[in-house]
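Structure below; questions to follow.
Yeah, one chain of the complex is gone here, protein chain that is, but the others are all in their spots.
Letters A and B name the chains as they come in the text, with residue numbers starting at 1 for each one.
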Amino acid sequence: MEKRLIHLNVNGEDYELYINPKTLLVEAIRDIIGLTGTKRGCESGSCGACTVIVDGMSVKSCSVLAVQADGKKILTVEGLEQNGKLHPLQRAFLDYGSFQCGFCTPGMLMSAKALLDENPNPTKEEIKEGIDGNICRCTGYNSIIRAIEAVAKGQYKEG
Amino acid sequence: MIRDFTYLKPSSLSEALKMLKDYGEEAKIICGGQSLLILMRQGMVTPSYLMDIKHLDELRYIRFDERNGARIGATATHREIERSPLLRQHYPVLPEMERRLATIQTRNWGTIGGNLAHADPAGDPGPVLVALGASVTLKSLDGERTIPLEEFFVDYFETALRKDEILYEVSIPKPQRRSACTYTKFNLIESDMGIVSCACFVALEDGEVMKDVKIVLGNAGPVPLRARRAEEMLKGKRGDEGLFEEVAKVCSEDSQPVTDIHASEEYRRHLVYVLAKRMLRKAFSEAKVC
Partner (left out) sequence: MKNYVVINTHIHNIDGIAKVTGRAQYTFDITLPNMLYGKILRSPHPHARIIDIDVSKAERLPGVKAIVTGKDTLGIKQGIWRRYKELCDEPILAIEKVRYIGEPVVAVAATREEIAEEALDLIEVKYEVLPAVFEPPEAIKKGAPVIHEGFERNINVTRHIEWGDVDEAMKEADYIREDWFRIDGQHHVCMETRCAVSSYTPDGKLLVYTSTQAPYYIQVLLAWVLGLKESDVRVISKYTGGGFGGKFELDAAQFVSAILSMKTYRPVKVVFSREEDFIASKRRTPMYYYTRTGVKKDGTFVARETRVLTNGGAYTGMGATALYLTGFFHSFPYKWKAYRYDGFRVYTNTMPSSAMRGFGAPQATFCSELQIEWIAKELGIDPFEIRRKNGHTPGYEVPGQAYIQSCGLRECLDEIEKWVKSKGELPPNRAIGISCYGFMSGGIFNWFDTPYSFSSAVVQINYDGKVDLFVGAQDIGQGSNTTLAIICAEELGVRVEDIRVHSGDTAVCPPDLGAWGSRQTLMAGNAVKMAAADAKRQLLEIGAAKMRPNIVYDLDIRDRKLINLSRPERWVDYFEVVKDALRGKEGQKIIGRGFYTPHRKGMISPAYSYGVQAVEIEVDRETGKIKILNCVTAHDCGQPINKLGVLGQLEGAVAMAAGFGYLEYMPFEEGKLMNPNLVDYKVMRSTEMPETEVIEIETYEPEGPFGAKEAGEGLTNPTAAALGNAIFHAFGLQMKEVPMTPERIWRALREKKEK
């Protein structure tokens, strides 16, 4: 087995990793780079807790090899806030209580962000579909949907 | 845990084909990996060589022309198919099917080639593409061959792909006038694979006479199953509720579902009947207004 040198840009920072090619993207992010905001909740690619954004697309980082993300731009939950200023989705989640234990929250925020980046004016159905890859056992989803709707409606406009 | 492997990253299709020639016996191709990686993590698939073709953009396209119909490259993602204006215009059932395929994360990274090569009998694209009369082109260093998709699926998780071949492209014949294709699956969670599923293709002569029918059942057998006896009963006939009812029963009889923890064989057969009836009805009425 030959290790491979790859470059990952995570939250705007460049990282050089020399890894076993079987390393999953989530392992590269959590265990090697050390950003533990992204979680893991299953072995079957079902729960969505590991969701990150790669080149603007939400993906399950447990089902992507790190080598396949070589040279790509990755966004994790740690990259949402800018200089201590929370992202509108984060502010909305706080206002609407869209989390409880918080374990699914990082992945959920990533799915929500990817959804709104692609579709700034989603219908409720589209929001539900946008987060149906993320299991939440605590909230019953409706508070998450309300938060996303509020952001989409412009309640958290910057400035 | 994933077993160690040697990672191969060909820079072009021809390099990939050469690598397959060299390592084919011990190699597995990874594209989106949405099915393969799970199997590898469970230790069920342990290749010595893993050849990555995800980055081969020469295989990533969705094209259409009036004469030849659609051609979809193997590394086109589900999401690209879901959002393709070309496909939405000419084969609306495809984006519709993709919309309900798994979840967005899977669709963003997973590919049509990977899905078809995985040959999960419960997979969504299979029945729909078979109903549309699709073919697949398989390439190797020695040449290429195009076979009907129906023949591509051989058994549970088994395809006609040879060890040195790559699935290169899916081609769909140009849409017939006055035709429609519908698809649905029965599940409890929206993004789940179907407990059973059904795709129906209906093409009409002038009037309401069906000249071509394809009924393809998903997860009701080891591969997408053509309900041929049922199809024959419809060809040349005028569409009508009583006929659909009868034909749906035949679909049910001819299906080969299993009993598992999600549903019994008996219930699956019943669902086949219900879905076939509904999809026939829908395809027929959509074809009429085409």
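Just a few scattered comments:
By our rule, contacts are C-beta pairs under 8 Å (C-beta built on N, C-alpha and C of every residue); 3 or more make two chains touch, one makes a residue touch a chain.
Not measured: the values here are computed from a predicted model.
From the set A:6, A:33 or A:47, the residue in touch with the chain omitted from the display is A:47, counting the whole complex. One chain is missing from the display, and on chain B it is touched by residues 1, 186, 188-192, 261-264, 267, 270-271, 274.
Residues 30, 35-44, 46-47, 49, 76-78, 80-81, 86, 90, 93-97, 99-106, 109, 127-129, 131-132, 134-145 of chain A touch the missing chain (whole complex, contact as defined above).
Note that in this section only the chains that are shown with their structure count from here on.
Between the Cα centres of chain A and chain B there is a gap of 29 Å.
Those residues of chain B that touch chain A in the shared complex are 2-7, 9, 30, 33-34, 37-38, 40-42, 50, 52, 54-55, 79, 99, 102-106, 108-109, 190-191. Partner chain B is touched in their complex by these residues of chain A: 1-2, 4, 20-22, 24, 43-45, 48, 51, 54, 57-60, 62-65, 67-68, 111, 114-115, 129-130, 132-133.
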